[in-house]
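A single protein chain has been omitted from the complex, and every remaining protein chain is retained in its original position.
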Amino acid sequence: MSWLTDPNPALAVLIAAMLAPLLTVLAGAWRPASVRAVAVGTTALAFGTAIWATAIEPSTFSIMWIETWNVQFELAFDGLAAMYALLATGIGLFVVLYAAGYMPLHREHKGRPLIDDARFFGFLLLFMASMVGLVMAQDLLLLFVFWDLTAVASFFLIGFDRDEEDARDSALMALLVTGISAIGVLIGALLLWQEYRTFSLPLIFEQTETSVTVTWATALILVAALAKSAQFPFHFWLPRAMVAPTPVSSYLHSAAMVAAGVFLIGRIYPLIELEPWLGDALVVIGAASMVVGGVVALTRDVFKQVLAYSTISQYGYVVVMFGLGGTYGVGGAMFYVIAHALAKCALFMTAGALTEATGKQTLSESGGAVRAMPLLAFGSLLAAVGIMALPLTIGFFKDELFFAAATEHGRAMQFFAVFGAALSFAYIGRLWIGIFLGSVKQEHRPIGALMTWPVVALGILTVLGGVWVQPFREIAERAASVSYAQAIDLDIAYHFDARPENVMVLGVYGLGVVLLLTERWWRNSMRALVSIGEVIGPAHLYLLTLRALVRLSDSVHDFEVRDLRSRIASILGPAGVLVGLAVIFTPTEGTFVVGPLQRSDIPLLTVIIATAVSGVMVTFPRDHLRMVLTLSCVGYSLAVVYAFLGSPDVALVAVLIETIFALVLIAILVLMPRSILRYESRLRPARWRLGRDVTVATIAGLMAFFVAWSALSRPSASTTVISRQIELTPLAHGYDIVTVILADFRGFDTMGEITVVAIAFLGIISLIRAGRLR
Amino acid sequence: MILALSLGVAVLFGAGAYLMLKHDLIRLIIGMVLISNAANLFIMSAGLTNGAAPIYPLGDETTDPLVQAMTLTAIVISFAVTALVLSLAYRVYVSHLSVDIRELSRAEEMQADRDDEVGQPDPEKLGAPYTDAEGDRRTVAQPPNKEAQR
Amino acid sequence: MTTELYKVSARILLLPTLLVALGVMVKGYADPGDGFSAGVIAALAFALQLMVFGPGELDRLPLIRYVPYAVFLGLIISLLTAFVPSVMGQTLFTHWPPAGDSAPRFGTLEFITAVAFDVGVFLIVFGFGVGVLSSFARAEGRMRTSEERVARARAAEGEAGNTT
Partner (left out) sequence: MMELPLGILWFGAVIVAMLDGTRRRNAVLSIVILASALVSTLVLGADVYRNGTQEMVVGGWEQGVGISLRIDTLGIIFAVLSQAVLLAALVFETANGIKARIFPALVLFMGLGLTGVFFTGDAFNFYVFFEIAMISAYVLASYGETPRQFRSAFIFIVVNLLGSMLFLISIAALYHTTGRLDMVGIKAQVPLVAESPIVLISATIFVAFGVKLGLFPFHFWLPAVYTGTRASVVAILSGALANIGSYGLIRFGADVLPRELEFGAPVLLILGAVSIVYGGVQSISRHSANEVLAYSSIGQVGYIMVALAIGGEAGVFAAILYTVINGLNKALLFLAVSMRGWLVGTAFAIGAFSVAGVPPAAGFLGKLVLFQAAIEDGSWAIVVLVLLGGGLSFLYMFQLYRRRFWIAGEEEEESAHLPQVIVVGMAVGLLLIGLWPQPLLELADQAVLGIMGTDTAP
């Protein structure tokens, strides 16, 4: 029981997190009304466990999982994991609290039953649990499992309002983008396996050296990470995901899905470092996301859209910082994620609360909400200034670190950083001002305290981080030192001097205010730019691809064969071609032998010719009865062939079977009215069809011919089997070897054969007599 | 002799294949019988050793008893299956009042069209983000009138 | 159509044919033929009766109603000969008496389990032949109403289209 007295922190965190969805779903099955309370309680437990685990030494847990590939179920609660686990459970706690207030309203609004709470919280907490698992996973395969679990959870959460087409489409889009890109992790992991024979990240990091395979593997994993953190050009799914209930969005954007992407970058950072161009690529992609997200966010009218594009842009910073690297790059990226999570979560909650209160979700329909909801306005103001990087907020430091990293990379980078930060200053400012200031445009319903206080709390945390930065700094440092593989000391403090960072911050404020004040001048041209982007952008490409696939599918389907004759032809034809290919591609010399023809063979030859001729004759008669009789001719002449081949047993059975079969056939013919049969026999096939039939039949015949001839051309393999059977026959109390084979040596075959007969009998009885046995 | 037997197999197989491409269920089944005849003949030829019947007392040379046993088994199995096919053909006939495969294909197409109609969403409208999702709806073909028989 | 002559000769032929069948089966180990051929021959004998007297008449024959069960009885007999040795610790399908040992005889007949197996085969084939032919024969009587049934079946298909 050592695990009870001395629990493994890593395992404990995972179990606590896993318990949350499990207990929630069970509570839903037991008493749906209790779901919310259970969800809050279990999330708090998970958060508590995570705090406890952070407070003590980093710990690992490992147990053999898949022995065949030597895969360990390997968890580590290191600095990086601690940071993201705290985010996932801590922000998760706020989100769940908020959702506890939000969901009853949402359900009422959509007219959904109480049990949907269980569904919602179940998937939300599954999301949390898989995030927690993801950040602790030390094995790439395990990581992949959790990685995809987050995609699964997000699919169901985004599609939560499944009766809305928009929700369904968005869920599918999110799944397609994040799910398909996730295969990159798998392939990347396998490439690393190819190189290092292990999936274990610590073992891989131990022996890293740059090679083409490793670079490709890293690039593939990065693709998955970037798609998940909604970086250009995979960003388009994120704004669409806004259709999810607000708690989902705020979670998705702050501490879960999107954060998972940058987490993965942090996790495999040692591999990224190996190859400089990967870092450069990150900078380019991050910068593109910053610009695209920022510019589009400035033009959006729907709150959640503004916030969604802002997330794209904000995570662009993070990606750029990772790309820039160095102490400030990596450390700053970590710190940025924390700062952003607190503020963005609060802002989303604000947007949701407002929409629930007013029913409006666009800036143009809103305004002056500060009077109706002062507390909410206060909380969200704190969060907003956090993103806008005003001093005395945690956000100030995130920009400072960003600028510090940029400064290390020259003037151009500095200017770009200022421009990007100014964009975010402007769009967040625009959002908050648009919602809360100005004239009152709408009525407000009261909303519960549960939807307001989390916002306020998060806002206060944002400010607190600006005043007492130490705990946040430490978390970020410890996380960064895992990625950077060496201890990192982030110099976070207010410096009252003219260092470049401070100058840049001032530049941001100036530029941001200018952007805010001049909105009416740039608004239209910016919108035009964005709509051009929509036409040529990746979202449109996605849509075009899907449509093209549907069209392709339809047109391919038109060629699909839907006629039994063609189905048969499409088997015989390709089969003939395959056999033909085999004939062509194998040596034919000496393969085909005509075989000796002795005088004694002449009777046999005659009968074979008779059989073949009557076989061909079967195809001629128009009348069915005549056809059946000709068929019998074939059968009887075959029996004669068998007799000549020295097998009286077969000949006897062939004759008998032929007789009874003819009876059955005729019985069937009797059952079908003459008129129909006669009509059938009068029909003449079209000429092209006749031509096709003859061609296919010829191909089939040739196939049979070549297979038969090439096999028969081999001399009969001298076999001890038969001679042994012949010797053993008297021992088996028989004289007719064939019968003894049938009843003894290979009696098992006969038993199978009569079983077939019995099953056929069952089937026939069932078909003809509708199942009655007697 | 090898060539002759191979040719025999091939002719039977080809004739069977030809009949299987006809639009008449009975012909199709007869084609199947011919093909199974071809297979049986081939199995017998696979033991192509001339000699007396493999029955004690044995002559100098006996034929291969094993292929004979195999042929017997194969004959019986194909007989059982063919009888089953025949009764199935009878039920097909009873339920469609036709032994014409074209009639069956037509019924199948109609069925497919009917499947299409069961409350399907429009696949063209897949995930259109803010652009208009025009999407040309697939026109579902009207089931063709069943032409009168006979 | 069915003249008295046919009927008489069919009746007369029944017994000898069955005897031939019996002979073919019993002598199978020495000469061509086995349970299978015997079954077909016996079934053909009944097919002759069927054609001459029609299915109604045939039903009057004792036990004919139970002929389909012969299939299963035969299968069970064959299965027993195969699996009983296996239960008794021998290899599956080991016949008794063991190879080389002499078997109890009655004249030239040897009593060995292979014969029991053959009897099973005979019963199956016989039951199959008679069962199938007589069901076809009965089905003919039902053809009169087939038009009506087709209408019903087509309606059913219409329904089926909505449920699958």
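As written, the chain order gives the labels A, B and C, with residue 1 at the start of each chain.
As a working rule, a residue touches a chain if its C-beta (ideal position, glycine included) is under 8 Å from a C-beta of that chain, and two chains touch if they have at least 3 such contacts.
Predicted model only: the values in this text are computed from it and were never measured.
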If you put the missing chain back into the full complex, which of the shown chains would it touch?
A, B, C
May I ask which residue of A:G179, A:G595, A:P621 or A:P730 touches the chain that does not appear here?
A:G179
Can you work out which residue in A:F94, A:F120, A:W193 or A:Y735 touches the chain that's missing from view?
A:W193
Hidden-chain contact residue, picked from the options A:S439, A:Q486, A:S600 or A:T720:
A:T720
Interface residues of subunit C toward the undisplayed chain are 69, 72, 75-76, 79, 83, 86, 90-95, 99, 153-154, 156-157, 160-161, 164
I need the residue numbers on subunit B that touch the omitted chain, in ascending order.
20, 25, 28, 32, 35-36, 38-39, 42-43, 46-48, 66-67, 70, 73-74, 77-78, 80-81, 84-85, 88-89, 91-92, 95-96, 104, 107-108, 111-112, 115-116, 118-121, 123, 126
Tell me which stretches of subunit A touch the chain missing from the display.
65-69, 141, 144-145, 148-149, 151-152, 155, 159, 162-163, 168, 171-172, 175-176, 179-180, 182-183, 186-187, 190-191, 193-194, 546, 549-550, 552-554, 556-557, 560-562, 564, 566-568, 570-572, 574-575, 578-579, 581-583, 585-588, 590-591, 703-704, 706-708, 710-714, 716-721, 724-725, 728, 744-749, 752-753, 755-756, 758-760, 762-763, 766-767, 771, 773
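Convention: only the chains that are shown with their structure count from here on.
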Thinking of each chain as a vertex joined to the chains it touches, would you call that graph a line, ring, star, complete, or other?
complete
Need the CA-centroid distance for the pair subunit B / subunit C, whole Å please.
27
Separation of subunit A from subunit B, taking each centre as the mean of its C-alpha atoms, in whole Å:
40
Provide the C-alpha centroid distance between subunit A and subunit C, rounded to the nearest whole angstrom.
57
Do you know which subunit C residues sit against two or more other chains?
30-32, 36, 128, 132, 136, 139
For subunit B, residues that touch 2 or more chains besides their own
53, 55-56, 72, 76, 80, 83, 87, 90, 97
List of subunit C residues in touch with subunit A within their complex
28-37, 40-41, 43-44, 47, 65-66, 68-69, 71-72, 74-75, 78-79, 82, 92-93, 95, 97, 99-100, 103, 110, 112, 114, 117-118, 120-121, 124-125, 127-129, 131-133, 135-140, 143
Help me check something: in the complex, which residues belonging to subunit B touch subunit C?
53, 55-56, 72, 76, 80, 83, 87, 90, 94-97, 107, 111, 114-115, 118
What does subunit A use to touch subunit C in their complex?
648-649, 651-653, 656-657, 659-660, 663-664, 667-668, 670-671, 673, 728, 731-736, 738-740, 742-744, 747-748, 750-751, 754-755, 757-758, 760-761, 764-765, 768-769, 773-774
